[in-house]
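Then we have chain A:
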Amino acid sequence: MGEAVPQSAAKEAVLTVNNIEVVYDEVILVLRGISLEVPQGEIVTLLGPNGAGKSTTLKAISGLLKTEDGKVTRGNVTFMGENITNRPPEEIVRKGIFQVMEGRRIIEDMTVVENLRLGAYTRRDRGIRKDIDMVFDYFPRLKERTGMAGYLSGGEQQMLAIGRAMMARPKMILLDEPSMGLSPLLVKEVFNIIRSINREQGITMLLVEQNANMALHACSYGYVMESGKIVLDGNREELLSNEDMKEFYLAGGDKERKSFKNIKSYKRRKRWL
Partner candidate 1 sequence: ADKIPVGHLAALTGPTSDVGVPYGQGIADALNYINKNGGVNGKQIEFETVDYAYNAPRAVATYKKWMASMKPVAIQGWGTADTEALVQFIAQDQVPYISASYSGHLTDPTGKSPKTKAPAPYNYFYGPSYSDACRGLVQWAMEDWKAKGKEGKPKFVHMGDNHPYPNAPKEACAAYAEELGFEVLNPIVYSLKPADAKAQCLSLKESGANYAYLGNTSGSNISLLNSCTTVGVQTQYLSNIWGWDENSINAAKEAGNGVAWVVGAPPWGSAVPGMKTLAAISRMSDSSGKSERPLHYIRGVCATFFMKDAMEMADKAGGITGPNIKKAMDQMKDHVPAGLEGVCTPSTWTAEDHRGTTEVSVYTSDYKDGKFTMTKMATEDVPRRAEWLGW
Partner candidate 2 sequence: MSDPTSLLQVSGVSLSFGGVHALTDVTFEVRKGEVFSIIGPNGAGKTSMLNCVSGRYQPQKGSILFKGQEITGMRPNDRCTLGIGRTFQNLALFAHMTVLDNIMVGRHHLLKNNFLNGPLYWLSRAQKEELRHRRDVEDIIDFLEIAHIRKSVAGTLSYGLRKRVELARAVALRPELILLDEPMAGMNLEEKEDMARYIIDLNEEWGMTVVMIEHDMGVVMDISHRVMVLDFGKKIAEGLPDQIMDNDHVKKAYLGEDTEEPETSQPAEEEVA
C-alpha cells in the first residue's frame, strides 16, 4: 500500500457508514451522525479521545452493539452494497467483517490453539492447521503457552486476539486498539503484520488506534472523532501535516518532542466542537 491514495472515493467503498446515530439502553445517545467510508483493500484509521465513540462505531458496524443494549437508531451501514444495519453479529461475520474487540476478549478457559481454531469458526477449508502455524510464526511466544489462555499476560492475550482475527481470513477486519499493551518492539511488528495482511491478502481494515503516529503511517485515509461526531478527516498526508493533529495526536510533529515532565496545565484541550 506504499502509495498514498489521494481520496477515499478513489476506490470503490466496501463499507459505508451513513450518518448513523447510536443509542445505548434506549436513552444514552452516543453517536450523533457518523459517516465514513472504507475503500476496498485499504486501511482506514479512526482516531479520537477516550469516550469519543470509536469503539461504539466499530460495534455498530459489526453488530455487537446489540449485545450491549445498544442500537443504531438512524442512518445505515452498508457492506459491499448490502444493508447490514442492526443485523445480528454472527451474520455480519459470515458476510466477512471480523472485529477484534478492545481489551483482548479472548476465551479464557480455552487454550491458545482452541482460541485460534474458533477464530476460524466460519471457515470450512483445510488450511486451518497451516494458519495456526502462521500465527505462531508471527507470535512465537504464544506457541509455548499451553495452559488456559486466561493465564496469558496482557500482551500475550493481545497477540492472541490479533492472531484469532488472522485465522478468520475475513474480507474486512475492524481493529480496536490492536497495539494496546504491547511492547514497542511488538507494536512495530503488529503494524507490520497489519500491513502485510492488508497487502498480501487484500483484507480491508478499519483501525481504531491511540497510537496515532503508527496508525496514520499505516493508513491511507483517516477520520478523527470527538463526542460522537467526526470532526476531521483526510488522507494520510493531510492529517500528518495538520497542525492540530500534530499538536494533539502526534507530539509536535517536526518540532522537538516536549517532555511529559514539563506539561504543566491539563486544560489545554482544543475541541473542534
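Operating definition for what follows: contacts are C-beta pairs under 8 Å (C-beta built on N, C-alpha and C of every residue); 3 or more make two chains touch, one makes a residue touch a chain; residues count from 1.
The set was built so that all candidates are chains of the complex that A comes from, given by their letters.
Note that the structure is predicted; figures quoted are calculated from it, not measured.
Touch between chain A and the candidates 1 or 2 in this complex is found for 2 only. Against candidate 2, in their complex, chain A makes its touches with residues 2, 24, 28, 47-52, 55, 102-104, 141, 145, 147, 151-159, 177, 180-189, 191-192, 195, 210-214, 217, 248-251, 257, 259-261, 263-264, 266, 269.
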